[in-house]
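This report concerns only the one structure given below.
All protein chains but one are shown in place.
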Amino acid sequence: MLEYNAQARLLVSCKDQPGIVANISSALYQVGANITESAQFSTDPTDGMFFMRIAFDHHGLHALTELNRHLRGLQASTKMTYRLTDPNHRLRIAIFVSREDHCLMELLWQQRTNMLPVDIAMIISNHDLYEKTAQEFSIPFHYIPITKDTKIDAENAQHRLLESRVDLIVLARYMQILSRQMIARYPNKIINIHHSFLPAFIGARPYERAYERGVKIIGATAHYVTDELDAGPIIEQDITRVKHSDDVASLKKMGRLIEKNVLARAVKWHAEDRVLVHNNKTIVFT
Amino acid sequence: MLEYNAQARLLVSCKDQPGIVANISSALYQVGANITESAQFSTDPTDGMFFMRIAFDHHGLHALTELNRHLRGLQASTKMTYRLTDPNHRLRIAIFVSREDHCLMELLWQQRTNMLPVDIAMIISNHDLYEKTAQEFSIPFHYIPITKDTKIDAENAQHRLLESRVDLIVLARYMQILSRQMIARYPNKIINIHHSFLPAFIGARPYERAYERGVKIIGATAHYVTDELDAGPIIEQDITRVKHSDDVASLKKMGRLIEKNVLARAVKWHAEDRVLVHNNKTIVFT
Amino acid sequence: MLEYNAQARLLVSCKDQPGIVANISSALYQVGANITESAQFSTDPTDGMFFMRIAFDHHGLHALTELNRHLRGLQASTKMTYRLTDPNHRLRIAIFVSREDHCLMELLWQQRTNMLPVDIAMIISNHDLYEKTAQEFSIPFHYIPITKDTKIDAENAQHRLLESRVDLIVLARYMQILSRQMIARYPNKIINIHHSFLPAFIGARPYERAYERGVKIIGATAHYVTDELDAGPIIEQDITRVKHSDDVASLKKMGRLIEKNVLARAVKWHAEDRVLVHNNKTIVFT
Partner (left out) sequence: MLEYNAQARLLVSCKDQPGIVANISSALYQVGANITESAQFSTDPTDGMFFMRIAFDHHGLHALTELNRHLRGLQASTKMTYRLTDPNHRLRIAIFVSREDHCLMELLWQQRTNMLPVDIAMIISNHDLYEKTAQEFSIPFHYIPITKDTKIDAENAQHRLLESRVDLIVLARYMQILSRQMIARYPNKIINIHHSFLPAFIGARPYERAYERGVKIIGATAHYVTDELDAGPIIEQDITRVKHSDDVASLKKMGRLIEKNVLARAVKWHAEDRVLVHNNKTIVFT
């Protein structure tokens, strides 16, 4: 068997067309790459889009450069867009947190035990509660308080910290609504955890409203943040059963366990280039 | 051990007050009843209501009459409401169905194999598709077509069939909205299956809307029918995971399997006197 | 967009090797096929096997013949094995059943409503309970009683009915252990539903043993039948939660709902060519 010394991932999207898989797999073959994982999806007959994710082993920088040349050729002839990524360049994330630490703690622990293939570049909070926690995990902590009046300034301060240092912002129960301007800086690069199974209970106080409605399941939703509140592309959801005897406090406690796991899965999938966005929906290649 | 020759159930609701459990259990003890199952719930501190369900073995009609006398005494002193039921008097249900038969078939099969402790008194449909199915299960079938103009007449015809013959109406994917008048005739006695995890996707075409929103879970909700569309007390819900590759047709197929099981559970619990309604929510003693 | 008038599926397995995906997708491209669904899996580094399932649209018999010629060429050079199937040639199944009808009923209903893409060629039973049911669904019913002494004769009689008329045998709670000889006639073509989450509770009376052990979940397992009892390749499993108050009878009732759904999923996936077997395990491309 051939020796490979590096891994890479290729993400492709384009209008669905005959030969696209043949062309891409031939390009990989010509540079001696070995496909280890592959998934594709066509939206046809809805709107005829094609999406593909390929993980492969290759022989090093020279092969990759050569592959890139082939792909640029394909790009010209097929109008496809593509992205080559290196799994060893780990995604750099910033965690935004307010008062509740369950999502923060899960991300920190999963990162430390290599369950989450990311580097945590910083923790940003509008409260000063978790500086010590950040220190224990050797992660820079930035306390940036926010009031209605200081919001834009605070976001600008955040942006100066994040710019060119961070690939993804994770709102780990960050209880501030980002401005339109801030969201525009990070398209499909902000993941939020909402504490309901969206689209049920959009907005504030979802557990209180779930309790009032008397639902028998509660849930959590990880989604990319867009201008419209809680309406961005959903990456992952999960639920847990509840009973008439559960009050709001117990819903919140049970919900935390769902929230932190859903958020961690979404961040992991994003970091592994498994999530593509199209028409405000996600394609998740798991 | 004492010999018992009959079973019964006692359902109690009242303002929460000291001694209520002691009084009820003493009444049961005095007539020699043996409690086999018991559950209680207090809403306190919300609004201080107390609910109880007791299943017990007893020595026959004389004991039960005596118990009833004790309970009437308690009723006077505690303002409690109560209901004594006999599990051997099986609940009589009518199944309403339109074009899709998955819920109908599940109820028929579960009833025939003693998984559902009810008698199916009749099937009513606004289509003539399932007469043969009804025959095979030896159940009277009534075809009552409905148009916008004939709705009230049709409901009156339904009501004449149902009156005093049926304890519960089960809307097994019956695609007609009942009139306010019809609903008023059967308070907390009509169970509907809605094909979404309410309160998400209230109203028509929930699978289409779930697909458009790109949710990662779909669900079904069994609830009592009230005036407000899809807003009655929820009895049971369940969900299944879906993927980006599932189109509306496959959501509908997967959803059927959830719908029929959720509806069957709700009917079973209702038939076993496990469901109490308070403030548009259910207490389900399972 | 090109017009396609037929669908097909291609299943490939071989030693993992560079270029295999490129070669296969090129062959498809050359005959103008359009890939609609594709999945692959490599066992490397365990034992370096490659598996692929491709669903595609094509231009008719001529294109398919041409594709087959390409694939035969590949077969010679790569030692791959492949199979081309036509989704419109529906799999013909025989359902074997004993006393309990829940799996039978689910398969019949799912087939009738187009949820299960198979033709049910016959029902075979060692009891005469479900002849009427078979009639209602217009399916031939064969009553073949079995005793210890008549087992080989009975299996021969079954085989004469099945031979060349049936592609898959579904043991839908058929409470007889097939002989080694019978199993050898249908390698990876007999699906059984076992009423536990294997490998827990192999053999008889799994619910009784689950009750005695005090487990908090029960389950069901659909697997291909091999010589070793309940040890064949697992296709699908599912579970449900149980409580201390559930006795053996209620475990059995709850279990039925799991069994029938797990079995129906396994049959569906088999019928859609989604299941490959390797080293007594399954690859399931869902």
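Lettered A, B and C in written order, each chain numbered from 1.
Here is the rule we go by: contacts are C-beta pairs under 8 Å (C-beta built on N, C-alpha and C of every residue); 3 or more make two chains touch, one makes a residue touch a chain.
Keep in mind the model is a prediction, meaning the values are calculated, not measured.
**Student:** For the chain that does not appear here, which of the shown chains does it touch in the whole complex?
**Tutor:** Per the contact definition above, the missing chain touches A, B, C.
**Student:** Given that one chain is not shown, which residue among C:Val215, C:Leu251 or C:Val267 touches it?
**Tutor:** The missing chain is touched by C:Val215.
**Student:** Of A:Ala157, A:Leu257 or A:Val277, which sits in contact with the chain we cannot see?
**Tutor:** Counting the whole complex, the residue in contact with the absent chain is A:Leu257.
**Student:** Would you write out the residues of subunit A that touch the absent chain, in ascending order?
**Tutor:** 37, 101-102, 105, 109, 113, 115, 136, 245, 253, 256-257, 261
**Student:** Residue by residue, what part of subunit B touches the chain that was omitted?
**Tutor:** Contacting residues on subunit B, toward the hidden partner: 1-2, 16, 18-19, 21-23, 25-26, 28-29, 32-40, 42, 44, 48.
**Student:** Contacts of subunit C with the missing chain: which residues?
**Tutor:** Output for subunit C: 41, 46, 197-201, 213-217, 219, 233-239, 243-245, 247, 280-284.
The definition used in the following text is that only the chains that are shown with their structure count from here on.
**Student:** Going by the touch rule set out above, what shape does the chain contact graph take here: line, ring, star, complete or other?
**Tutor:** Topology of the interface graph: complete, with all chain pairs in contact.
**Student:** Suppose every chain is reduced to the average of its Cα atoms; which one is closest to the average of all protein Cα atoms?
**Tutor:** C
**Student:** How many Å are there between the centre of subunit A and the centre of subunit C, using C-alpha atoms for each centre?
**Tutor:** Here subunit A and subunit C have centroids separated by 36 Å.
**Student:** Based only on mean CA positions, could you tell me how far subunit A sits from subunit B in angstrom?
**Tutor:** Taking the mean C-alpha position of each chain, the two centres sit 42 Å apart.
**Student:** Any chance you could list the residues of subunit B touching two or more other chains?
**Tutor:** 245
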